[in-house]
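Have a look at this one before I ask anything.
Of the protein chains in this complex, one is absent; all others appear in place.
This part shows subunit A:
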Amino acid sequence: MTTFKPSRPKHHPRGASRRQVLVGFGTGAVALAGGRALAGSEGDEQVAVAPKGNADQLQRQSFYGIHQAGITTARPAAGLVTAFDLIVQSPDDLETMLRLLTERISFLMHGGETPTADPKLPPPDSGILGPVIEPDNLTITVSFGASLFEGRPWLAPLKPRQLVRMTQFPNDALDRDICHGDLAIQFNANLQDTNIHALRDIVKNLSQFMVLRWSQEGSVPVAAPMEDGREPTARNFLGFHDGSANPNSTDTALMNEIVWVGPHNDEPEWAHGGTYQAVRIIRNFVERWDRTPLREQEEIFGRAKATGAPLGAGPGATEYDTPDYASDPDGAITPLDAHIRLANPRTRASEENLILRRAFNYSNGVASSGQLDQGLLFIAYQADLEKGFIAVQNRLNGEPLEEYIKPVGGGYFYALPGVRDPGDYLGRSLVEAVRRRATSPS
């Protein structure tokens, strides 16, 4: 592994020197050197000294675009999804809230000096990132739940057509305290502290409109490059690569087909540029999984655990090899009920069920049983929720993996179209559609 040594060890590099540092890294090195992992490498630092930041903290994602950031954007190490109930009683409330949210997000994603105030007043910023906020690759992605529309007659006619309250699948044991919400925010950043800072900023500034409902943090482990230099997917808490078959998120045409809602979808016009978001908090019974024979684990997933290669794919195969189900119709190599085979049968027909997954692993301490409460904060984006997540999950119902997993929370949301420029605001197309309806004769 490449080791990262900051040029000025006691201080976070600033200004021109920071740019030099950034230029000095190959992208692979930056990804590998990942922040805190190397905090001990200096050897003679005091315990109290903070872990060192690195060039990753300077990475900035643009807030502006036809789509929101944080969906097809590369996935950083730290994720957080928080759902809220909204106190929004009129179109004016909705607009005020969305403009305020836009203002906060554009500041948080850009970074900069935190505002100050008379010391007799509470400080405007929590200060947990210090007086200067680095962008740290932060994306903040806002989505609406069905309840926001359904509870408000002036919004109900504009609900995205497939947006419904998440219903229980056969293996689910949904806990109402960690389900649904009028609004969800996905925070992604290199460091979890950056997500937490952003969440606290939004909670503080939007309390008039937003009430916390539930929140789940997650993380993505680092992975070494493969022998051929390609970058692998991350592993989930069952030890398997997760996302091997994800569609290429850098392929704009493909994303326009799979992820982004547009004129070709039967959706209200305001929703163009948005996407359906399925969030699932999926508990993993990790102790039991760790007591399961390796061969059985691999047959349950349909992949080799070490490499992620499809079963029977031969020596040197990787997770990116395409499984050949056509020559294995009876499941002699990959069982017919293996997770990846059910999720994506690789047929022409199943192409319409492709979804873009963006998952994080979570660890929530100890369950009441005395076992570890760990699992997957599953997030998937798709232009068609029914053909996407819902169809895939319906195929997975009854899979052998269910012995080891239990979906307990989450919800369906609609990620809003992007904010095009500094004159725009989140959800403007929806607010304008509401106002047009109010003024047009019915």
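In this section, a residue touches a chain if its C-beta (ideal position, glycine included) is under 8 Å from a C-beta of that chain, and two chains touch if they have at least 3 such contacts; residues count from 1.
Going forward, contacts and distances are computed from a predicted model.
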What is the missing chain called in its UniProt entry, if the choices are "Acyl carrier protein", "Fe-S cluster protein", "ABC transporter ATP-binding protein" or "Iron uptake system protein EfeO"? "Iron uptake system protein EfeO"
Of A:L174, A:M210 or A:I379, the residue touching the omitted chain is A:M210
Return the single residue from A:L121, A:A224 or A:A326 that touches the missing chain. A:L121
Given A:P115, A:G151, A:P170 or A:G316, the residue that touches the chain left out of view is A:G151
Residue ranges of subunit A at the interface with the undisplayed chain: 85, 87, 118, 120-122, 151, 204, 207-211
